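Here the complex is missing one protein chain, while the rest keep their positions.
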């Protein structure tokens, strides 16, 4: 590989997720390097830039996107800034890997989809990293291979030990359910028609006013049923489990039992991966490596598209609506451009 | 044990289930023997009676109940005959172990409950055998011990390889869901407030006109959420799985992995128990032994009561109603006598 | 069942095991009752007898065997008394279910085998209860069905949380390994040709002078290899695991994972059955029920024979010899009468 085609990446937002992406691209990804970092906490960006050969901190995110030393952009900034930054990427014709959400509302997401569609090729990939996880890929292969027949039902569990203090009831839908929405669309290759949120007895350990757990019931356009337990204050660990039930059988991933220990008197067991970084760290590596390869090959995306980001947003918006009534809410999708 | 207090049992109905009970009492249960059998197919009753020392076939079920040689009764007759037979048991003051359903409708079930309540002690036990299964008992002990905190959510799976040809959509509620209804009431010690039945895309292997799978969503009086996948034509095996999620953790039973085999090229796995007799055979033994012991001790029941049978019927009736609308239906229980 | 053919059993030795057998026969076994109990602690025998209708305590074990009110005998006495008691049973022609060991040395075991062989039908069954355990029976069926091809290798693990203070190094062979010896002979239907005991680094928690763990290496007559980890002071729980490796695949039992719990922060797991009574309690029930049925049917044994007891003793004697040298020791079996 000659060094002239090594991809020069700007990483915008270097919080936990963005800093992980910087480390990833610098230390484990072939064919790319970080040339620009940006964060609204400028000291943080400067501190990170100083540790990487040939990397600068740029204060204004739009300047970072426009910079001549940048071939492609990773957005790990707050969702509220995505719209403006994505539009800048489209304007400069720069491929962008955008962490979810695409934008913070359905209308602007759709606008982004339409503006990108007006170009001759896609520029935006959305960071639904589960599509790159080994277990989900094996489950997808099993379904596509027909071994389970047509899928009819799916059961999902999404549990966190805890969440940041700013979490509220609707963030459980927009930030947690959104992953299962994408998993559903990825595994079943179809859109979601309606959402219902059922609210059981709430966990006393949940922050004041936050309804947790929540049960989401999705129905796809063809009538497949998906139920999702969302429980983000379990105090236990990070647990993500998926079971698909088809006409010919069922399959489950996520039991998380790689090392079995018997040591405390009378017990057996093991450790559950503590968080999403441990559980999906390798999926992120694969996601970024494949995105880098796609950008260098000129096809720009190899993963979820802006449309996937928009569709997930539309489903979650319906979910938030249902959160208040407990009744099923239909999802209205625009025609795909 | 002197032979004067060996319990003399009449078994009414000697189809698959009743014949199992006859074998059970004759061959594996201590302190009881079958003295009378009855079936509307009289040849079958006679053939069974002829193989057991001191056992007679009696043609009329009410005569069998009344017989002087009968201390207690096992009802394994069709549900439609239960009401009359239970009333006869009450009239003669004979303890009865009644296979589910108590009766075929809510009103008559309630009537039975009230008539029994007018007596000085209970006579009727209902055959919800899962309460006697080791795994359910361990799960109940875990909950009662407080290790999971207060339960908030439960996920149940109830799958059959196939069902008899007379099965219809409402029997999936009345015959399959009824077990999960009892499991819910048993594990949580509270009544169910509402039921919703969601009907996904149906399995093409299901009989014409039968909606299968179905998803039942139960809400208990205190607000606990229970979802149940009912799928009775999977073509795979008999699978019953339960996961309880509480404030402090979760627990799952039913993974069914006692023997692990690696033999076909590239695969590992094992056999799933083919049906309820294999899965719950020992629970039936325990149920009957404990019932025999209770009757001999004069307390008559050691397990689900007539009220449990009535409450399950009321929930299932609401379920059948929801089957047609897809909306939640409230359960109306009479005051407990 | 008429009461005239209910089997009248004398239970000799009412320590933990014998008392369990009394409860078992009295409360859970069909067709038998305990009419006589005996123990060298006479108060214990009397106390137990007083709780059972129609049961007497008899001070002398040989009187108990000879008693006119006794049809068959269960021996749960110390092994050192077995020879005399078994000879009395043979003399009186009374079927006997003898807890292991048959006798305490190879020569007297062989003598018992030969004296019984001189009778017209067997009288002695030996208490290797694993043959009646569901998992072992399923493994045996898998092997006999040919699904794994010819077995070549077996790995066994036998762990106790702890052992009584009188345990010494050779008891680990005679009391623990003996079960795996019988399992090997049961599953493979052939004799064992040699034994080697390897002694690793010892557990500091083992009693002074006791070598624990030990590794036993058995070779069958046809050349099959069996290794057994014997570790009786683990401090964890009772763990018994068996894996058979054949020409066409392998199978494992004993992972002991029926209830999976996730509650302590970051962990998942469950409880291991604490001891042999919990692990094999049902196997004992099945063993005794089948023995009772066999005696009542006049065939007297339905399980391991005196020869099985003798062969196990011969293998264990070779094991004790190897314990001192670490070298393989050949097993010399007499011709089977």
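Points worth noting:
In order of appearance the chains are A, B and C, and numbering begins at 1 in each one.
Assume a contact is a pair of C-beta atoms (placed from the backbone, for glycine too) under 8 Å apart; a residue touches a chain by one contact, two chains touch by 3 or more.
Values in this document were obtained by computation on a predicted structure and should not be read as measured data.
Note that the undisplayed chain, when the full complex is considered, contacts A, B, C.
Annotation: of B:23, B:47, B:104 or B:263, B:263 touches the absent chain (contact as defined above).
For the chain missing from the display, the contacting residue among C:138, C:155 or C:282 is C:155, taking the whole complex into account.
Shown as candidates are C:17, C:137 or C:217; the residue that touches the absent chain is C:217. Across the entire complex, the residue among C:250, C:289 or C:322 in touch with the chain not shown is C:250. Check A:48, A:110 or A:139 against the missing chain and you find that the one touching it is A:139. Think of the hidden chain as still there; on chain A it touches residues 1-3, 5-6, 25-31, 33, 52-54, 134-135, 138-139, 142, 147-148, 248-253, 255, 257-264, 282, 289, 293.
Seen from chain C, the chain kept out of the figure touches residues 150, 152-153, 155, 157, 159, 198, 200-205, 213, 215, 217, 219, 222-225, 227, 229, 231, 234-236, 245, 247-250. Where chain B meets the chain that is not shown, the touching residues are 161, 235-237, 239, 256-257, 261-272, 274.
Keep this in mind: only the chains that are shown with their structure count from here on.
A rotation of 180 degrees, rounded to a multiple of 5, brings the CA atoms of chain A into register with those of chain C. Interface residue usage between chain B and chain C, two copies of one sequence, is largely shared: over half of the residue numbers at the contact are used by both copies. Mean C-alpha positions place chain A and chain B at a centre distance of 44 Å. In whole angstrom, the spacing between the mean C-alpha positions of chain A and chain C is 57.
Centre-to-centre, using mean CA coordinates, chain B is 36 Å away from chain C. Looking at chain A, one finds that residues 235-236 touch two or more other chains.
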